[in-house]
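Missing here is one protein chain; the remaining ones are kept as they sit in the complex.
So, subunit A:
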Amino acid sequence: MADYVTKNRFIYSARNLWSGFLFGLGLVAFFDEVVFHQLLHWHHFYDKSTTAIGLVSDGLFHAFSWFATVGGLFMLADLRRRRALWFTRWWGGLFFGVGIFQLYDGTIQHKVMRLHQIRYDVDIFPYDLTWNSIALVLTIIGLILITHTQRIQKPEEMVSHE
């Protein structure tokens, strides 16, 4: 029985990673919207200094994150019904997804594309530093979990079908 699940986990290893990653992207985008836009009102809906590419990037990410949230959860359900859910790997994907999106948001979208700043009428540096440090830590946790689960698979010499 345990062997059966382990085998399934290895077969659907990539899907475990993707499911966590996609759900992580959706989760952090949702968190950003609720906490920073709606509750704290730190972020602005539209900052007049936003570049055209910033608008495109925001529109794409918003649409994709909706899709990723629902898609990631359905993939999770799919892994469960296939008895192939591997939570360590799934969490690895989730942390990596959350971290990488926050890093992209905090560097490219906030700074390069000037979509909006974290907060207005304050010294922005400590905010940027905190934001991106947290992002980096989450990304590293994700990477550790992913490489850890990767290493477990190696000795078995399993070939992934996905």
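Assume a contact is a pair of C-beta atoms (placed from the backbone, for glycine too) under 8 Å apart; a residue touches a chain by one contact, two chains touch by 3 or more; residues count from 1.
Convention: contacts and distances are computed from a predicted model.
The protein name that UniProt records for the chain not on display, among "Cytochrome c oxidase assembly protein", "Anti-sigma factor", "ABC transporter ATP-binding protein" or "MaoC family dehydratase", is "Cytochrome c oxidase assembly protein".
Across the entire complex, the residue among A:Ala77, A:Val112, A:Leu129 or A:Ile144 in touch with the chain not shown is A:Ala77. Residues 45-46, 48, 55-56, 58-60, 62-64, 66-67, 70-71, 74, 77-78, 81-82 of subunit A touch the missing chain (whole complex, contact as defined above).
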